[in-house]
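One chain of protein is taken out of this complex; the other chains stay put.
Our next item is subunit A:
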Amino acid sequence: MKELLPQVKLLPNRFKRYGLWVLIAGMPALTLLTFALISIGLIPRSDAFFDEWSHPIVYYPIIIGLALLNFSEEKEEDEMVQHLRYQAFMTGVLYLIVGILMLPLFTNAVKLLEGSTLGMPDIGGMLGALALLLFYTYASFKYKLHQMRKALETDAE
């Protein structure tokens, strides 16, 4: 049966193994690379490791590794696995929205307990990414719905 809508093609199962390797070895490899770049002077300041490069070094391997785990097939891939993956993505996005929106509340609650003054944590990037994700998801869904209705109208004629 021909799929009316384009489907995301998952990577073969072996990419799960690659994902695990990226998770395990990515951080040490990037740390060594950054130190090498500092030592040969391509990164001019040695303290840049801590204030500029630490975030990418930590998060790039985690995000790439987990993306490979998420977007590769299971050993026995079938419709139930696809259904469970879809459910996991839905709950994942929902928890992400709640988590990010609640972040200022949590950080300020901790600040209150510590007796320090309240302040807004730097979550601008996270909010932007979240807004982009939700905008794309909604726009893509509506477009696909429109495509489906159009195809059904054409069929009815």
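To be clear about the criterion, contacts are C-beta pairs under 8 Å (C-beta built on N, C-alpha and C of every residue); 3 or more make two chains touch, one makes a residue touch a chain; residues count from 1.
Here is the rule we go by: contacts and distances are computed from a predicted model.
UniProt records the chain missing from this view under the protein name "Putative transcriptional regulator", selected from "4Fe-4S binding domain-containing protein", "Aspartyl/glutamyl-tRNA(Asn/Gln) amidotransferase subunit C", "Putative transcriptional regulator" or "Cell division protein FtsW". Touch with the chain omitted from the figure is made, among A:R17, A:R45 or A:H83, by A:H83.
Subunit A meets the missing chain through residues 1, 76, 78-81, 83.
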